[in-house]
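Just one protein chain is left out here, and the rest sit where they should.
Chain IDs A and B follow the sequence of writing; residue 1 opens each chain.
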Amino acid sequence: MARYGMVIDLDKCTGCRACMVACKVENNTPQGHFWMYVFRFEEGEYPNTRTWFMPRPCMHCDNAPCVKVCPVGARYKRLDGLTATDFDRCIGCRYCEVACPYGVNYFNWKKPEGNYYLDWDDPDLAEIVGDEKVVYANPDLDKAYGPEKRRIAGGGQAKGVMEKCTFCVHRLEKGLQPACAAICPTQAIKFGDLDDPESEVSQLLREKPHFRLLEEAGTSPRVFYIGQHAPNPSVRQIEEITVKV
Amino acid sequence: MAVQTQKLPYGIGRISGGWLLALLVALVFTVFGGYAYAQQLIYGEVVTGMRDIGTMAGAPWGLYIAFVVYFEGVSFAGIAVAALIRLLDLDHLKPIARMAQVMTVIALILGGLGVIADVGKPGRAFINLLKYARPGSPFFGTLTIAILGFLFGALVYLYLDGRRDAALLAKVPGKFQGFYRWWAAGYQDTPEARERHERASFWLALAIIPLLVVAHSTLGFVFGLQVGRPGWFGTLQAPGFLAMAGVSGLGHLIVLAAILRKVYGLEEQIDIAVFRWLSNLLLIFTAVYVYFMVVEWLTSVYSANTAEAQLLNALLRGEYAWIFWLSVVSLLIPLVLLIGQFATGKYRIGWLVFSGVLVNVAAIGKRFLVVVPSQTHGSLMPYVIGSYSPTWVEIGVVLGLMGLGALLFMLFAKVFPIMEVEEV
Partner (left out) sequence: MSLSRRDFLKVSGVTGGALVAASRLLRLETLTAAGAESLQVEEKYIPTTCWIGKQDCGMLARVVNGRVVKLEGHPANPRNNGTLCPKGVGQIMSFYDPNRVKTPLIRTNAKGVPGEWRKASWDEALSLVAKKMNAAREKGGSKFVWQKGRSKAKKFYDKAFVAASGAFKLHHGAFCSDAGYRALEYTLGLHAVLHPDFKYTRYLLCWGWNVTNAGGNKFCWLTWPQKLVEAKERGMKMVAIDPRQRSAAHFADEWVPIKPGTDLALALALCNQLIANDTIDREYLTKYTNAPFLVGPDGLFLRAEPEGEEEAGAPLVWDTVSGAAVPYTAEGIQPALEGEYTVGGQRVKTAFELFKAHVAEYTPEMAAEVCGIEAAQIERMAREIGENAMIGSTITLDGHTMPYRPVGIMAYHMAQQELGFQAVRAMVMVMMLIGSIGAVGGQFSDFTWKEYKNWAKFEHLKVQDETNLYLKDSKFFPINSNNSSVVAHVINNLSEYGLDDEVVPDVVILHHVNPLGSFPDRNENFEAYKKIGFVAAIDPWISRTADYFADVILPAATIEKYEGPISASDFYTDAETLRIPPMDPLFDSKGDIDIYIDLCEAAGILYGEDGYIAQINKQLKLEGEYALPLDQKPEVRDIFDRYARSKGLEGGIEFFEKNGVNIKGPASVSKVYPYAMEEPFAGILPHRFYGESLLVAQNDMKAAGADEIYWRDYTPFPTWRELTAAQSPAEYDLNLISYHMIEFKQSRTPVPLLIEMAPKVFVEINPATARAKGIADGDEVWVESHNAITGETRKIKAVARYREGIRPDTVAMPHHYGEYVKHPWVKGQGPSPNELFFTGEGYVAQTADQTYLVRVKVTKA
């Protein structure tokens, strides 16, 4: 079986945040939720300054603290390497979130259907698009996935449950790349089978120096970075996003 | 009206104006809490001040979890004192054993409700926590051992320990007679039965102490095992939790004892010796806790990697400094007072109550500081610094829980002797 992973080439990333928007539209994540987040960084002092960008999905850690702490097994590891969240089982304790060192979890603080930016209940619009809670609702997200047949795809599932990047499990099952990887203008995000030595991701990791985030935390992320360096304390975030719901 | 009624002890069954007023106040708080919680149920936890870590720059755990930890801490000391009294045969302290047990039970109930208040899917939580329990999760420890197991233990202990009193009370006719009979469950206050009862509660007390330590350590583990959160990961987390639990619980007990002493005029039964003992015990726990605190402090000052330093900075002079220093002062003043009392041998109940209240202020403050800053200021990733302040809903729910606690205590006190009955 394939064991998926992601390789992100920071030398290619323009920081455009298309991946963030693609993730949102593909996965119908509610307002304020960024399963994919792109850091924009600056370091050094004028004129010896450097600017660079770092996309941050869920790391799908092999030794995932979030999985360990989940009291009900809603957050679990799949054989294909994905760290999944079962929306039907999650009790919304948010322990996974505080345990995750990467800040990738998003809780449905409110009813998702009321949290999609615009008034989709507009009567003129309803005539055209019906009563979808979000006009661009992706029909693939409500289904059960994997041999375990659990509902783990997409966002905005229910008030009071935890969500995060799914590695686009619903697309993987169709043989498609995750939405963020597919959209990336410079193809900075590569996704594939890390167990297959011939896969593009494996080759890249063989050829180029790489790092993982917070390696010292022992989480064994399945997301690897090429180029630049791990963010250190001298790195400042610019153009940061801090929207609350 | 010639019916011969023997009065039940400690005001059981008698309703005074003061009690009613107090009950009313507690009820108002409870109802308010219920109302606040209803808001949360309807609109979701968006009505709280909690938000996601990372791009929302928030804290997903806030006041609720701080109070879950606090309540559990309080529960610890109650049963611990009760058990110690039994184990060490501290006869003169017997008068406070019952109230300590009740305090434990109520605090645990509040802790449990706190967890329910916190989770996003409370209905589902009841089922799934049992159905899909994952013992590997420290949260399992918290919920299963610390709250449910411990609550069960405490209830059993309270029940067994109360059987003798129930048997005695069952002899008195009245509307609770049936209840006492049920509680006594055939217990006869014969010497053999008394002997058996003593033995049983001794072993129970013995068993409950390690359970206690384990439970409160797991609570520490909820935080202490998290590598990803500066300020949490550490070996001192578990013992620290234990020490703080002692401090807050003893403080509570002192205050409770003093109130009951006053209300029921129990100056004789709960004499100054009781307070002296409590005072010294509190002194030990406070001293140990302060020691842990200083050690932890120094470690982070010296070792401070940036994340830890940032956190420390927020605590010492940043956003949380006022809570931090308030807590420190609320610990140090009692410490000085307690040392003073110990040194001079003169124990003053007023000062003790003052200390009891202060250490609880400190306990709440410190619980808050354990839970929150590591989320808002403890990110290992370069997110912006977060912030958290509770909303009225959270404060309402917490006040509601406190009201409920008071309510339960007052109700209990009206149906069962709050102190062991000497003789009827």
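The working rule: a residue touches a chain if its C-beta (ideal position, glycine included) is under 8 Å from a C-beta of that chain, and two chains touch if they have at least 3 such contacts.
Treat the numbers as computed from the prediction; the structure is a model and nothing was measured.
S.K.: Checking the contacts here: which visible chains does the omitted one touch?
M.R.: A
S.K.: In the complete assembly, which of A:M20, A:M59, A:M162 or A:V223 touches the absent chain?
M.R.: A:M20
S.K.: If I consider the whole complex, including the chain that's not displayed, which of A:P185, A:G218 or A:P233 touches that chain?
M.R.: A:P185
S.K.: Could you please point out the chain A residues that touch the chain left off the display?
M.R.: Looking at chain A, the ones touching the missing chain are residues 11-12, 14-18, 20-22, 24-26, 31-32, 42-47, 49-53, 117-120, 122, 124-125, 128-132, 135-139, 142-144, 173-176, 182-187, 236, 238-239, 241, 243.
Just so it is clear, only the chains that are shown with their structure count from here on.
S.K.: For the complex, which residues does chain A have touching chain B?
M.R.: 32, 34, 37, 39, 41, 56, 65, 68-74, 89-95, 97-111, 158-162, 213-214, 217-219, 231, 233, 235-237, 240-245
S.K.: Under the stated contact criterion, what part of chain B meets chain A in this complex?
M.R.: Residues in contact with chain A: 43-46, 48, 50-58, 60-61, 115, 118-122, 124-125, 128-129, 131-134, 136-140, 143, 222, 225-229, 306, 375, 379-384.
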